[in-house]
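Report on the following structure.
Only one protein chain is missing; all other protein chains are in place.
Going in written order, the chains are labelled A, B and C, and every chain counts its residues from 1.
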Amino acid sequence: MASTFRDRRRIEFYETDMAGIVHFSNYFRFMEASEHAFFRSLGFTLHREEEGKMSGWARVRAQCENRLPLRYMDEVEVELLVRARKKSSLAYDFVFRRVADRNGPTPHDEVALGHLEVVHVEREPGGRLRATPMPAEIARAIDVAGES
Amino acid sequence: MASTFRDRRRIEFYETDMAGIVHFSNYFRFMEASEHAFFRSLGFTLHREEEGKMSGWARVRAQCENRLPLRYMDEVEVELLVRARKKSSLAYDFVFRRVADRNGPTPHDEVALGHLEVVHVEREPGGRLRATPMPAEIARAIDVAGES
Amino acid sequence: MASTFRDRRRIEFYETDMAGIVHFSNYFRFMEASEHAFFRSLGFTLHREEEGKMSGWARVRAQCENRLPLRYMDEVEVELLVRARKKSSLAYDFVFRRVADRNGPTPHDEVALGHLEVVHVEREPGGRLRATPMPAEIARAIDVAGES
Partner (left out) sequence: MASTFRDRRRIEFYETDMAGIVHFSNYFRFMEASEHAFFRSLGFTLHREEEGKMSGWARVRAQCENRLPLRYMDEVEVELLVRARKKSSLAYDFVFRRVADRNGPTPHDEVALGHLEVVHVEREPGGRLRATPMPAEIARAIDVAGES
């Protein structure tokens, strides 16, 4: 069973703002990209559309604490840790560490800490999203970090 | 019949990049927002989902020429002009004029010129987008600028 | 002294994702846009560059609880409330209320609750951001909601 996942990304120019650093809204995109890569590593997809029926994971809570700025060309490691798993929901923590800047490798400073809570939902015919238990194969494959 | 539309927007901080100016990808968002507002002004919507059937306007060509940068807090007028209307497609030009900066009104310099070509599409059951004639009420309401 | 601020925005097509709703990263942009409008309403600007010296407000904590999705063409009211003011920091709560959808006015449901903590910073010659007391005129103009 999987409870953690790591990947890396390089900061793109278009992710910066006029303060010369990564705009804080992007950390939430980075978290989500990491969550998608985690699912992909397990053979799942976060978003499914089959025969007109759509299911996915609604974000119900998101937070981020920013300690140090990230800059253009920085390389950052994003570590995902599953913190809770209920019948229809998951909670994750994320640790962002800068591992390189434009001049090369850096100490692995924790630059940000994130948290995300998501609920498995299905889209009803009228378009409303309704919470439903997560698929059994996902419940079997994902575990809470430190408890496996 | 309508062939032109104008609206204004103020540059947001999150639309800038580390060069201190609006990131060029945003001009395409501004054009599209203007296109949506144009449709809204006529009582239409660019994107429709009815009984599971989705129709909209696929972007097939987009271009922008940037003459002067836009900056945080600049106010910009976007003028849309309909340049072509065929059975299932429309083409627009856009003129971006800065009308104010953070210190107040400015000369109405043309800061950018845009162009967009869109095709009316329906989503087929399998998910593919297929070009179809635009709804008759839209064809009746929209005209080519300078020809009405 | 000001401690609250309200403004409205309409959801743009480019703010949606393939689930058919506003992508959650955008709520953080909406909060920030509201914060900028609040400062503007008081005659201030969040970001300043004078004689090569840059000062601004670093985001150190951001969170959002999403209760109901927002969709294309929804109109949303964002209410900002100042929750804390220290020597060099401010904390805000944000209440997002949907006030209209594409069919017209709706009940003012609270669709999301946000929170933002920011620290006044100056950019040092080497590029590092250093926390500094906020300008006196800002401290004089902004108050904690419910305490004025």
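In this section, contacts are C-beta pairs under 8 Å (C-beta built on N, C-alpha and C of every residue); 3 or more make two chains touch, one makes a residue touch a chain.
Quick caveat: nothing in here was measured; it's all calculated off a predicted structure.
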* Among the chains included here, which ones are touched by the excluded chain in the whole complex? -> A, B, C
* Determine which one of A:33, A:81 or A:113 touches the chain that has been left out. => A:33
* **Candidates A:45, A:106 or A:132 - the one touching the absent chain** => A:45
* Asked: Looking at C:23, C:85 or C:120, which makes contact with the chain not pictured?
  -> C:23
* Go through subunit B and note every residue touching the omitted chain. => 18-21, 24-26, 28-29, 32, 47, 54, 56, 58-67, 69, 123, 127, 129
* When the complex is taken as a whole, what residues of subunit A touch the one chain not shown? -> 12-14, 20, 29, 32-33, 36, 40, 45-47, 49, 72-73, 102
* Structure fact -> Absent-chain interface residues of subunit C come out as 13-14, 16-21, 23, 25, 49, 52, 71-72, 127
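Keep in mind that, in the parts below, only the chains that are shown with their structure count from here on.
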* Touching subunit B and subunit C alike: which chains? -> A
* Asked: If you average the Cα atoms of subunit A and of subunit B to get two centres, how far apart are those centres in Å?
  -> 32
* Asked: Quick one: subunit A and subunit C, Cα centre-to-centre, how many Å?
  -> 23
* Shared-contact residues (touching 2 or more other chains) in subunit A -> 18-21, 25, 127
